[in-house]
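All protein chains of the complex are present and in place, except for one that has been dropped.
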Amino acid sequence: MSGGGPMARIAHLHAAYVHAIDDDRLEDWPGFFTEAGRYRILTRENHRLGLPLAVMRCDGAGMLRDRVTALRTANIYAPHCYRHMTAAAQLVETGGSAHRVRSNFTVIRIMETGEMTVFACGEYRDRIVETDTGLRFAERLAICDSRRVDTLLVVPI
Amino acid sequence: MSGGGPMARIAHLHAAYVHAIDDDRLEDWPGFFTEAGRYRILTRENHRLGLPLAVMRCDGAGMLRDRVTALRTANIYAPHCYRHMTAAAQLVETGGSAHRVRSNFTVIRIMETGEMTVFACGEYRDRIVETDTGLRFAERLAICDSRRVDTLLVVPI
Amino acid sequence: MSGGGPMARIAHLHAAYVHAIDDDRLEDWPGFFTEAGRYRILTRENHRLGLPLAVMRCDGAGMLRDRVTALRTANIYAPHCYRHMTAAAQLVETGGSAHRVRSNFTVIRIMETGEMTVFACGEYRDRIVETDTGLRFAERLAICDSRRVDTLLVVPI
Amino acid sequence: MTILTEWRDGDVSRVPYRVYADPDIHAREQQRIFRGPVWHFLCLEAEIPDAGDYKTVDVGDTPVIVVRAAGGGVNALVNRCAHKGALICFAVRGNVRELTCVYHNWTYDLAGNLTGVAFRRGVGDDGGMEPGFDLAEHGLERLRVAVRRGLIFGTLSAETPELDAYLGRAMLAAMDRVLIKPLRVLGYHSQILPNNWKLYMENTKDSYHASLLHVFHNTFGVVRFTMGGGIRLSGNGWHHLSFTERAADGGESAGAESVRSLKQRYRLADPGLMEHRRELGDRITNAIQTVFPTLVIQQILNALAVRQLVPRGPDKSELLWTVLGFADDDEEITALRLRTNNLVGPAGYVSMEDGCIGGFIQRATAGDPGARSFMRMGGRGMPPESRSRVTEAAVRGFWKAWRELMEA
Amino acid sequence: MTILTEWRDGDVSRVPYRVYADPDIHAREQQRIFRGPVWHFLCLEAEIPDAGDYKTVDVGDTPVIVVRAAGGGVNALVNRCAHKGALICFAVRGNVRELTCVYHNWTYDLAGNLTGVAFRRGVGDDGGMEPGFDLAEHGLERLRVAVRRGLIFGTLSAETPELDAYLGRAMLAAMDRVLIKPLRVLGYHSQILPNNWKLYMENTKDSYHASLLHVFHNTFGVVRFTMGGGIRLSGNGWHHLSFTERAADGGESAGAESVRSLKQRYRLADPGLMEHRRELGDRITNAIQTVFPTLVIQQILNALAVRQLVPRGPDKSELLWTVLGFADDDEEITALRLRTNNLVGPAGYVSMEDGCIGGFIQRATAGDPGARSFMRMGGRGMPPESRSRVTEAAVRGFWKAWRELMEA
Partner (left out) sequence: MTILTEWRDGDVSRVPYRVYADPDIHAREQQRIFRGPVWHFLCLEAEIPDAGDYKTVDVGDTPVIVVRAAGGGVNALVNRCAHKGALICFAVRGNVRELTCVYHNWTYDLAGNLTGVAFRRGVGDDGGMEPGFDLAEHGLERLRVAVRRGLIFGTLSAETPELDAYLGRAMLAAMDRVLIKPLRVLGYHSQILPNNWKLYMENTKDSYHASLLHVFHNTFGVVRFTMGGGIRLSGNGWHHLSFTERAADGGESAGAESVRSLKQRYRLADPGLMEHRRELGDRITNAIQTVFPTLVIQQILNALAVRQLVPRGPDKSELLWTVLGFADDDEEITALRLRTNNLVGPAGYVSMEDGCIGGFIQRATAGDPGARSFMRMGGRGMPPESRSRVTEAAVRGFWKAWRELMEA
């Protein structure tokens, strides 16, 4: 973890992020972002066509927290969890305290009854910034390769 | 690989472990553990409910070796191999010569006839110790997200 | 990731390679190889039996480029893209300016209409050399665990 | 067909569960409904603005090419070569000058007329098409097309009445109310539903469930649905409109749906989500319209969309959302629409439940295909107007349409 | 139905392979067997100790809620809302005060009685249920329930005899022998079998295969099965018990199953795996009991379990293991049970083969549905007792039960 380049610390952020979700510690999820942090789940189809629609769009800590509150208290869905696989993280650009990073992800969704499905795969495009409390996402785009969502999407990816 | 933190060496152990299994060098598998090493395949369901049952449970080198002997000489199953994907390794705790590490895994099972199936996904929770001959697992828990096992489980994961 | 061992630079090469393919920047693909670079997609079945047949076989820059030209201008197939997941990279042997590296891969194929399929999984076996312009593949074998190809294979893996 | 003999004449308030799973019923639906006398939404004019622009869509199990002709008109053609049946276009969208089948290069113009057959005269003295072969007899099957307010409809049947008659006055008015200006696509969603297509259509027509299944509003107390609102059905009961109206004073009044407001224990950290800019000239905040069999036109605050449902076998369907704005939207209203779209789509705060509820029924009913639902909220009829949305009238209307076509 | 006409009267020793793959047979089994006059194991009393505790299970294709009532009794209810058929409970386990359907909030008490219908009276003057609607007519379908030794059984048929009569004296005794004390769940397994459910049930009743397919014991020579042991069938042949007994002197005697002992070339590096602590008052080391159609009760050394099999279509099934100890187990015996469980389950040294062998038959027989098995080991009958386990009597008993129900 040392003091080499930022990649080791970014790898740590990336890993902590997916462990929080996969552990169902979703209350921790907004904390990976800056106060004004932006989060988007996009599809490759819309992205390539230059269309701005997101499957999920949170601008800032309030919207991030509302997502968690809603899924805990309001939304209805069959119990399930995710397993995130990540790979091929690459520093695209770095400038002092801000880094642009891309990486690949696959999310397997596991229903309580045991069905496993490749729920999503795609690419994270991150803008990561140094803060007093460590690295945070100023922006995390999850660009899903498939335009399809199976059943529904409630847990962030 | 250098002399930075232990993560590079742990990554090496993790990689060597999965290559041994995926190469069908299962006779090497017990050697990744200490003499008293513990190995468990658990399901998330049992783990969350606090139930102790394992799908596979080996306490010590003898039980690890017995698994390999049995699958080579006694057990019957259609020929297949695994491909392990690993990701998001994270040092949870480290104290001198012992490390607690978690990481994610997916295992794809490939039958001789070509069928590919996501056989398991989940989380490794490891206690890794320094020994004279390098890093070894004092404990490796493979906690599978799905409660289901397709057909049978004979090769460790 | 600094100037330690070569693994950080190899990880960068590995990541850049899969991003180029997954981004559909296939014109960049031959550039990851040396001028005489060899690329093979093999099946584990043939490889284990010692049979030399490849699913795709390119010897040198000309054949690599021809593959790209053909798929852009001649071959017909339903639109799709890949998502590569990579894991467990391991330096098998290193000798100054040449490295033998193995790693695991999974390729998910995503049709334009959204179907996601685990298209291939297996192992890369690389011979990577230092060149004036950085690391390049002198040889990259993609050994697929399954003997099956679904529908057709046109984009390299 | 068992279903048609065991089911009492005319009863549309109790439906045997086998309709959701039986492969023979599915096959008959393809013939009687999807290839039958109904209008299907195909795509938007805005998606194929220029000559040669095409989009491929599915009308039930039939693949269709919607293409802008050189003259500016729109053609819809079955996407199946007259030679050996290959797909002509296999990309989702593109631009072409003519339609060429990749298999043997048979070529069609954008109206589906066969214009060329490779090697038709053979090579040298050999081969070629048999004498008497007439290009004119081998075009692509063509759909009748109708366009209204930028929406392109098609039908495979010659029996289908004209679109205006098919929709009826109330439905035309409802459509015109929302689609007031040229449209702009903001993006697409595709959602795979683990259930028979009819379960989703019932769900959309089921104004009874809205405040009960989707507890988001009540939980957060962001909008307490006001008393305003109601249901409209087309004269034949096939299509419907359900809408909610903000009270004239803009305030919130206690009403039916506040029944669970005791549950409100949370506040939105960012209430901007619920912001609404009136743009359609009335106080209606939500309007959901269905056109039989599978079209939904949606206004939820400023989130506009059309949704087209495609059956994918008896126990699966795909819901294709085209999310809309108007062509003259400024950045601010676009940003508002995009934010509001958190409410709808596969991850929508008040729509995601519709993605799983059909699957819950599919799973629960598989074991007992002869058991039946009981849909008598608001009686057994389907009056053209109801002031209350607490009624299953529109669902009964759906089953009336279904029986009329399936038993024909 | 072809199967019933082509198959000679009463022959249960030769079975046409189409029974494992035909979708019509599968559908008829759901009706005649799974919804028919049989008792199904649902879950354990120990899994729902407190009022409101529930577990959701599948009785064939029918989803069922097993719930502890306030008074301490156990109810089993079909998990399908009387309104439009939605699953009421969609988690595997939980605790509730009442059962509320998420779709429209219809509410039932824990006995399945409908207690509330949202908006039953409408809103204001509008809507509401039609006059004459009677809550009492719209409860959840309820199963008859019987409990024995902590095991909860249910049946969907009014024709099913009482549980004791259904099981018969021999089977009751076998069950009572193992389940001697309050039970504790040590964990669950779910195993997906790539085969028709009947292939697994035949396998479990097939005492002939045990020492032949599962070569672990012989390979390692850890236990040479002794001569003691045998088979018991219920009077009607439907249910069975197979058991092995250690010789009185505790030593090993040469017997039938040592036939392949020449294969023994290995020793366990850790023989602790085979340790056995006698706890049931006899010398029986292994006892496998089946209750028609799909329950298995298992004692293998100190590894105790119940297994419930659920068909998942004609060519797939799910085996749900509930691994047991006794409530008063100390740590030592628990550790022993956990270790011994390496022998059983999806990765069990002497059970994993049962996970693939059914698939081998499914694959091999698909091409020739009219071909038949030949199960005449021990003749064609099904005597209530056999000293030898080298018999297919219990398998024939299974087919007798199957024919009686399917041909009824």
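Observations, loosely collected:
Letters A, B, C, D and E mark the chains as written, and numbering starts fresh at 1 in each.
Everything below uses one rule, namely that a residue touches a chain if its C-beta (ideal position, glycine included) is under 8 Å from a C-beta of that chain, and two chains touch if they have at least 3 such contacts.
Fair warning: this is a prediction, and the values are worked out from it, not measured in the lab.
Across the entire complex, contacts from the unshown chain go to B, C, D, E. Subunit C meets the missing chain through residues 41, 43, 45-46, 49, 51-63, 65-66, 69-70, 73-78, 147-154. Within the complete assembly, residues 76, 78-79, 112-114 of subunit B touch the chain that is not shown.
Looking at subunit D, the residues touching the absent chain are 30, 34-35, 59-63, 78-87, 90, 102-105, 118-119, 122-124, 126-130, 133, 138.
Just so we're on the same page, only the chains that are shown with their structure count from here on.
If you take subunit B and subunit D together, the chains in touch with both are A, C, E. Central chain assignment: A. Criterion: smallest distance from chain C-alpha mean to the mean of all protein C-alpha atoms. The residues of subunit D that reach two or more other chains are 92, 190, 213, 353, 357, 360, listed in rising order. Multi-chain contact residues of subunit A (touching two or more other chains) are listed as 4, 8, 45, 76, 78, 85, 87, 106, 112-114, 118, 147-148.
Contacting chain pairs (ordered by label): A-B, A-C, A-D, A-E, B-C, B-E, C-D, D-E.
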